[in-house]
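Shown here: the complex without one of its protein chains, the others still in place.
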Amino acid sequence: MAHSNTPTLSHTRGDDSAHQHTHPLVGHLVPIWLFMAVGGTLLMLTVITVAVRYIDVGEFNIVIALGVAAIKATLVALFFMHLRWDRPFNLLVFLASIVFVILMMSFCMMDTAQYRSQQFVGNAPDVESTLQSNAPGAPVARFKPYTP
Amino acid sequence: MTTLPNTQGAPVDDHHAHDADGAHAHDAHGEHAKYKFLQHHFETPAHQFDSAKLGMWLFLATEVLFFGGLFVAYAVLRARFPEVFTYSSHYLNTLMGGVNTCVLILSSITMALAVRFAQTNKKNAMLICLVLTFMGAVGFMVIKYFEYSHKIHENLVWGKSFYVPPESEEGQAERMILEKPLPSAPAALLVVNPATDAVPTLVTTPVVEASAIKAASSAPKGLATARQEAKAEHLPVAEHDLALAHPTLHLADPKMPANSHMFFAIYYCMTGLHGIHVLAGMVMLGWLIWRGARGDFNSNYFTPVDVGGLYWHIVDLIWIFLFPLFYLIH
Partner (left out) sequence: MTTIDALQPATLASRPDNYLTHTRGFLSWALTLDHKRIGVMYLVGVLSGFFVGGIFALLLRTELLTPGMTIPGVTADVYNQLFTLHGAIMVFLVIIPSIPAALGNFVLPIMLGAKDVAFPRLNLCSLYLWIFGAGFLLLSLAKGGFDTGWTFYTPYSTTTSAGGVIPVLCGVFILGFSSIFTGMNFVVTVHKLRPPGMTWFRMPLFLWALYGTALIQVLATPVLAITLMLLVIERTVNIGIFDPSMGGDPVLFQHFFWFYSHPAVYIMILPAMGIISELISVHAHRHIFGYKFIALSSIAIAVFSFLVWGHHMFISGQSPLLNTLFSLISFSVAIPSAVKVFNWLTTLYKGNIALTTPMLYALSFLVLFTIGGLTGIHLATLNTDVHLHDTYFVVAHFHYVMMGSALIGMIGGLHHWWPKITGKMYSEKLGSTACVIIFIGFNVTFFTQFFLGAKGMPRRYYDYQPMYQTYHVISTIGAYIMASGFLLTAYCLISSMFGGRKAAANPWGGGSLEWQCASPPPYDNFATQPKVGDCYDFRALRWDEATQGYVTDPVLAAEAAKHPLH
């Protein structure tokens, strides 16, 4: 039901027309320098995170990498996506979605961790020999390395 | 009930009703006349804009959860096969990934600027920024194309093809075995069960015997041993050029952990899905450029640009997480 938009600038009150040109009717105007500053920070953080990749800090590598990614994501969300000046409910929606992903991830990883000790790669030797003797033609994936 | 009867509620579609609630209705009526883009069920442009933004954020939440499923799959796979990820990530080109990240960040900047220029009525600047964003998307896809074609050339693909290139002789033979239909049960096994009206049923007699499968501790090379071995010997970093010269270099490497194809499976799934979203973003940007050139956007009405910008930023945001997870594994 939306009618096509007709710019109403020419019909506005005369002495406000200059005002109308630079201020939007709705929403919030972000200064250009802020975009540039945030963008520059993001690029810098990218360079930093790539550089850190080549330094060995053991278990912390993933923590640093994801931590930097989280900072970059926060900057994008707050400034580029306007969440800093937007209604709080929009932020809540976004955070809720992340919370649910983390919920799913934590439960699934807990589950996997619990039975990891019972897992090993490939078939047990007796299973393998049973397969060979009883079902030699069965389609089973093989993992032998490629010999050129 | 404290509600008064609505004697003015005539069942006819009458926009010109003058009613007791006149002041309220007149304002709404006036706003709709002033702003043609204002839909009939919203009171003011701010009302419509806020609703559009909330709707878009809800859609972005669904996008986060959509990718979130793949992030969960990644987490589970990486927790189970950490050595696979450590080893296989060397086959990814960190530089290309980093350049892609910077390209997307730059395109995010231009997108945000495009929104601002729409808000301040600078139509040409807005169009330039939208076109630059579009070029960023194109650049991203071009770099991605090079990455993917390189990998496919090296047979770093998903599934069984990872191990045996389908075109090779051995691949053909393997495929013939895999696709051969299972042998049908011998006729002697088919018996007629009189209780079921002469419908033949397959009767099997399972052999019951003690399980011969040994406990896991005596199993062949397991995860723990593979991981220790990987740590003990420093895995060679597969040089970019070296890999080019030797297709299926990974298969000739005796230190390649089992299940390495899993890394590439999840890599293609996640980056591929992200790529599809970039393509969708390009379509969206094209639509915005077309409408913008037509003069649809100005300081009164720039909602599509703003909302499209939100979509573009989430695409960037997801890449910001994908990049370290695949390209920055030490």
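Labels for the chains are A and B, by order of writing; each one numbers its residues from 1.
The rule we apply is simple: a residue touches a chain if its C-beta (ideal position, glycine included) is under 8 Å from a C-beta of that chain, and two chains touch if they have at least 3 such contacts.
The structure presented is a predicted model; accordingly, all values stated were derived computationally and were not measured.
Colleague: Determine which one of B:M262, B:L285, B:V315 or B:I329 touches the chain that has been left out.
Modeller: Hidden-chain contact among the options goes to B:M262.
Colleague: Among B:E63, B:E147 or B:D253, choose the residue that contacts the chain missing from this document, as touch is defined above.
Modeller: Going through B:E63, B:E147 or B:D253 one by one, B:E63 is the residue touching the chain not shown.
Colleague: What is the set of subunit A residues that contact the non-displayed chain in the whole complex?
Modeller: That gives, for subunit A, the contact residues 1-2, 89, 96-97, 100, 103-104, 107-108, 110-112, 114-115, 121, 140-141.
Colleague: Hey, which subunit B residues sit against the chain that's not shown?
Modeller: That gives, for subunit B, the contact residues 1-14, 17, 19-21, 24-25, 39-41, 47, 50-51, 54-55, 58-59, 61-63, 65-70, 72-73, 76-77, 80-81, 158-160, 193, 195-197, 199, 258-259, 261-262, 265-266, 268-269, 273.
Convention: only the chains that are shown with their structure count from here on.
Colleague: So how far apart, in whole Å, are subunit A and subunit B when each is placed at the average of its C-alpha atoms?
Modeller: Going by mean C-alpha positions, subunit A sits 10 Å from subunit B.
Colleague: Write out the stretch or stretches of subunit B touching subunit A in their complex.
Modeller: The touching residues are 34-41, 45-46, 49-50, 53-54, 57-58, 60-62, 64-65, 68-69, 71-72, 75-76, 79-80, 94, 98, 101-102, 105-106, 108-109, 111-113, 116, 119-121, 160, 163-164, 170, 174, 177-180, 182-183, 212-214, 216, 219-223, 226, 248, 251-252, 254, 256, 258-259, 295-302, 306, 309-310, 313-314, 316-317, 320-321, 323-325, 327-330.
Colleague: What residues of subunit A sit close enough to touch subunit B in their complex?
Modeller: Result: residues 1-9, 20-27, 29-30, 32, 35-36, 39, 42-43, 46-47, 49-50, 52-54, 56, 61-62, 65-66, 68-69, 72-73, 76-77, 79-82, 86-87, 89-90, 93-94, 96-98, 100-101, 104-105, 108-109, 112-113, 116-122, 124-127, 130, 137-139, 141-143, 145-146, 148 of subunit A touch subunit B.
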